[in-house]
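All protein chains but one are shown in place.
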Amino acid sequence: MLQEDEQIMRIGVLTGGGDCPGLNAVIRAVVRKGVATYGHEFVGFQDGWKGPLEGLSRPLGIAEVRGILPRGGTILGSSRTNPFKIENGVERIKENLAAQGVDALIAIGGEDTLGVATKLHELGVNVIGVPKTIDNDLGATDYTFGFDTAVNIAMEAIDRLHTTAESHHRTLVVEVMGRHAGWIALHAGLAGGANVILLPERQFDVDQVAGYVEKRFQHQYAPIVVVAEGAQPLDGQMVLHNQELDSFGHVRLGGIGQWLAEQLEAKTGKEARTVVLGHIQRGGTPTAFDRVLATRLGLQAIDAAHEGDWGKMVAMQSTDIVRVPLADATAELKTVPLERYAEAEVFFGS
Amino acid sequence: MLQEDEQIMRIGVLTGGGDCPGLNAVIRAVVRKGVATYGHEFVGFQDGWKGPLEGLSRPLGIAEVRGILPRGGTILGSSRTNPFKIENGVERIKENLAAQGVDALIAIGGEDTLGVATKLHELGVNVIGVPKTIDNDLGATDYTFGFDTAVNIAMEAIDRLHTTAESHHRTLVVEVMGRHAGWIALHAGLAGGANVILLPERQFDVDQVAGYVEKRFQHQYAPIVVVAEGAQPLDGQMVLHNQELDSFGHVRLGGIGQWLAEQLEAKTGKEARTVVLGHIQRGGTPTAFDRVLATRLGLQAIDAAHEGDWGKMVAMQSTDIVRVPLADATAELKTVPLERYAEAEVFFGS
Amino acid sequence: MLQEDEQIMRIGVLTGGGDCPGLNAVIRAVVRKGVATYGHEFVGFQDGWKGPLEGLSRPLGIAEVRGILPRGGTILGSSRTNPFKIENGVERIKENLAAQGVDALIAIGGEDTLGVATKLHELGVNVIGVPKTIDNDLGATDYTFGFDTAVNIAMEAIDRLHTTAESHHRTLVVEVMGRHAGWIALHAGLAGGANVILLPERQFDVDQVAGYVEKRFQHQYAPIVVVAEGAQPLDGQMVLHNQELDSFGHVRLGGIGQWLAEQLEAKTGKEARTVVLGHIQRGGTPTAFDRVLATRLGLQAIDAAHEGDWGKMVAMQSTDIVRVPLADATAELKTVPLERYAEAEVFFGS
Partner (left out) sequence: MLQEDEQIMRIGVLTGGGDCPGLNAVIRAVVRKGVATYGHEFVGFQDGWKGPLEGLSRPLGIAEVRGILPRGGTILGSSRTNPFKIENGVERIKENLAAQGVDALIAIGGEDTLGVATKLHELGVNVIGVPKTIDNDLGATDYTFGFDTAVNIAMEAIDRLHTTAESHHRTLVVEVMGRHAGWIALHAGLAGGANVILLPERQFDVDQVAGYVEKRFQHQYAPIVVVAEGAQPLDGQMVLHNQELDSFGHVRLGGIGQWLAEQLEAKTGKEARTVVLGHIQRGGTPTAFDRVLATRLGLQAIDAAHEGDWGKMVAMQSTDIVRVPLADATAELKTVPLERYAEAEVFFGS
C-alpha cells in the first residue's frame, strides 16, 4: 500500500507516567500498521520523556512488538520525568530528535505526559498524543484503556470478599485507586455489589456510612464498602490521631481505607477489616475491551502521524476513534458527575 | 422517596431468547430501585413470553434478587416462545396480566423478544424493553450486555491456544458465536492477536486465507484463525462433502470451523485443528462492563416504567443510558461496518 | 443403599476459625452422601463452637447444600469461640446436643477448632474432625483445602506485579498470609517467579535481601520480594521506629512488608512499593484441587461417622484420604522444612 511518492518518516514512540494495561497494545498497533501499511521506521524512546531528553533509544520494529499484545506494562519503560522542569530540557529533546533523525513523536501518557506533548507541539515538535490513565479521568475521550482492566480486578476482589464478610459477620472496606476521580470505585462498586461507594468527588459523612453498614447487618448480610483512595470525610470528622507518613515521606499504607475501617468498627461494634488493592489494579494482561481500545487508538495515531495531522490526541467517542486537539485532553479533569453517583446510591445500605 | 399520591404499580418482568451474562443484573436493578425508590410491586414471569402466555409467575422481591448480580443465566428462565405464533396468544397474555393484576411489563430480550414487545405495545400493553444479545447486533444501542463477557471468554481461549499452535507448528481455527454479525469474532480476534478474522458480513476466499496462514508460518509463528459461525466462503468454494445435519436436524458441531481447518490443512500441508467455543461463551459470571451496563439499563427501565413512558427501549449511547422507541431496536441488524473490518485486516497474515 | 437395621443418626455440622475456600464443598459432600447413601439427618450449627454452645442451629438438608460447591466462605458462619474458655461450656454443649437430639458432630476447622474437638471426644462427645487451614500448617495431612486457592490468588497477583516492577524499575514487596508457617509464601513465590522469598521459619538478613535486589537490577529486571506476614529480620535489625498498632490494638496494615520496602528503598536507592494481599487470599471460589480435596474429605468424614469411628480426623496422604487420630492433627505445627526452602533459594537474586 506504500505509495511511491510518499515520504518515509522516522517516528519516535514513548510511554510516560504510571504503567497501565494496554500500553504495549498501542505500541504494537502503531508499529505494525506504520511499517506494513505506510513503510515508516520507528525508534523506541526509553522511560517516558527521559528517553528523548537523554537520547536513550532502542530499535522498534515488527520483531520487537511480536507477542506483546497481551502483556501488561510497557516494553519501553516509563518515568515521570518532565523536560520543562529540567534546564534546557526542550532544546535537548530537539537536539536528540535531530541527532537520531526522528521526524515525529507519538507520546502515550496521561495528564502530565500529554501536557508536555501539548507544549512541545506549540514549540514546533511534531507530536501525536495517545491518552492513558487507569483512573479514566481525562477529558475528550469516553474511556481510557487500563480502566476496564482495573475495574475488573477490583470487582473480582470484591466478589471474593463477599463470602468472607458473610462468614465472619464483618465489614470489609476495599480501598481502590482514584486520587482525584472516583471512576474505578464507582464502576467496581456497582459491579461488585458494594453496599456503600465513596468517591473523591463528594465528601462523605462517616455517620451516614455507619448507618448504611448497620442497616445491612440487619438484613443478615455483611457490608462491603468501596472507597477511592482520594475520598475524604466531611470537614472535621477526620482527626489524624496517628502518624500517616512513613520515614520516607510517603503516605503510609493504611490511608483512608484503614481509617474508615477503624471508625466503622468503633461506631457499629462489628469487626471491620481493610483491603488495599494497590498496584495489582494496574498490572497484568489487559481485558478485551482495553486491548481493542488500545489497538484502535494506536491505529488512529499512526494514521494521524502519516497524514501529518500534528498536535492531535486520538480519543474514543461512542464506538468511534476520533482526533481532538491535544490541549482538549488536559483542559479539565473528568470527574464522576452527581447523576452517576445518584445511580449507585440506590443500592446503598440495603 | 415514595410520594404519597403516586400510584403503586404491579410490574411483570420476563427474559426471552438465549441466555446472556447480565440478565440477572438487570432484574436486580429493576426490582431494587422499583421497590426501594418507587414502592412498586413485581411479578416474575417464567421462561420468556411463555410466562405471561400460560400465567406462569413467581414472586419477585428484594429477597429474590439478593446475590444474583454476579450470576450468569436468568433466575426467571427463558424460552423462544412467540405469542403471535400461538392461537389467541395476545388475548391470553392480556387475560393473564389482568388476572394477576399486572399493570406493565419489562421485557428483556433480543430481536424476537423485543419484536413481540413492540407489537404488544401497539396493541395496548404497557411495555418497556431492555435490549439483550450476546452478538451485539441490535441497533440503537452502542453495546448490549453479555457481549463483553463473550469476547473476553473467547480472547482467553485464543490466548491459551497461541502456545499450543506454536509448540506444534499448527494452524488453530477458533469458531466463535455470530450467525449474522461478526462482532464477537472481530473483537475477540483483535484482542487475541488472531492472524485472520472471518465474519458473516463478508464472504472469504479460502485461498487468500491459506495464503495468510502460509505467510505466518514463514515468520516461524503459528497462525490462529478466528471464524464466526455464520461466516461463509465465496460462492462455489464450499462443496458439502459430508452430511452436515445430525439426526435431529441440528447443524452438527464441526460446521464452518471444521470445514475451514480441513481446507487449510489440505492447502498448506500443515496440521490444522478446530476449537468450537460454543455455549461457554454465554455462560458464567458477567464482566464488570456487562454488570455495570446491565445495572444501568435496569435502573433506566424502571424509571421509564415509573414515568409511564411506554413503548420505549433503554439503550447505551456513548456513556449515557437513553430511551429510544422500541421499534428502532429491531428495525435493522447492526452488522460490522467495512471500515471496522479494515482496521483488523492490518494484522492479517503477519 | 440404606440397610433396614442400621440406626439413623442426627449429625451436627459446624465450621470454625477463619473462612477458607472449600468449607461449603465439605458440608455439601457430608450432607449429600449422609442423606442419599446412609439416610442420616443433619443439623447445621452456626458460627463454629458458638452454635452448639448457644443452641444456634438451622436445617441442613439436600436443598440447603444445592449450588454451594463453588461458593467460598461457609453457609454455616464461623467464629473463634472456644467453649473451654467459657463457664460450663462443655456442659452447655452436651445439653444442647441432647436437647436437639444430635448424636454426633462433624467439626471442620483448624488448630483451635480441632483442639476443642479432641478434648470433647475425650469427654465422651462423638466427634469427627475435618482439617481446615489456609496456611497448610496442620500435621498429619499432606495438604489442607483453601491453601491451593490462596496460592493461586497470590501467584496471579505476582504475575500482575512483574510488569509494573519492570516498567518502573521498582522493587515490589508482596506480603502474603502465614504467621507461623511460610507455605503460601514458598509456593506462591516459586510459582510467581519471585526473586526472594522470606518465611517465618527462618529469620532473614535485610542486607542479604538488599543484595539480591541489587543483583536483580543489574540484569535489568525488577525484583519481586514475597514475604510471609510472620517473617522476621535478624535480631536487632528491626527497630520499631513508628507506632505499629492502631487505636484498636490491631497490628496496622503496613507490617513487615511495609517495613521491608522502606528498608530496601533506603539500602538500594531504588523505589520500593508494598502490596498486602490480605483477605482476598481467603475469599472466593475454590480451585479444582480444593474442591476435589474438600469433597473427598467430606465423603470420608461421613463414612467415619456412619461407622462410628469417633475421634478421628480425615486427612490427605499422597492421593489417598485416610483417617488419623484427632490428636495427631494438632500435635505439631507443620512448618516448611529447610530443604524445601533451599529449593527456592536457587532462584534468589538472579
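Going by the order they are written in, the chains are A, B and C; count residues from 1 in each one.
Please note the rule applied: a residue touches a chain if its C-beta (ideal position, glycine included) is under 8 Å from a C-beta of that chain, and two chains touch if they have at least 3 such contacts.
Remember, predicted model here, so these are calculated numbers, not experimental data.
The chain left out here touches which displayed chains?
Contacts of the omitted chain with visible chains: B, C.
In the full complex, which of B:Thr274, B:Thr295 or B:Thr335 touches the chain missing from this view?
For the chain that is not drawn, the touching residue is B:Thr274.
Which of C:Phe217, C:Phe289, C:Trp310 or C:Tyr341 sits in contact with the chain that's absent?
In the complete complex, the chain left out is touched by residue C:Phe289.
Check the options B:Arg282, B:His306 or B:Arg323 and report the residue that touches the missing chain.
If we include the chain that is not displayed, B:Arg282 is the one touching it.
For subunit C, enumerate the residues touching the unshown chain of the complex.
29, 32-33, 36-37, 62, 66, 69-70, 142-143, 148, 151-152, 154-155, 159, 187-188, 190-191, 193, 221, 285, 287-289, 291-292, 295-296, 299, 317-319, 343, 346-347, 350
Considering the entire assembly, which residues of subunit B contact the chain that has been omitted?
15, 18-19, 21, 23, 47, 71-74, 77-79, 153, 156-157, 159-164, 166-169, 172, 241-243, 246-248, 252-254, 258, 262, 265-266, 273-276, 278-280, 282-284
Throughout what follows, only the chains that are shown with their structure count from here on.
Mapping chain-to-chain touches, which pattern fits: line, ring, star, complete or other?
If you draw each chain as a dot and join those that touch, you get an open line.
Indicate, using Cα centroids, the chain positioned nearest the centre of all protein chains shown.
So the chain nearest the centre of the shown protein is A.
If subunit A and subunit B share one sequence, what is the angle of the rotation that overlays their CA atoms, in steps of 5 degrees?
Going from subunit A to subunit B via C-alpha fit gives 180 degrees.
Provide the C-alpha centroid distance between subunit A and subunit C, rounded to the nearest whole angstrom.
The separation of the two C-alpha centroids amounts to 35 Å.
Please tell me the distance, in whole Å, between the geometric centres of subunit A and subunit B computed from their C-alpha atoms.
So the centre of subunit A lies 30 Å away from the centre of subunit B.
Out of subunit C, which residues touch more than one other chain, so two or more?
Residues of subunit C touching two or more partner chains: there are none.
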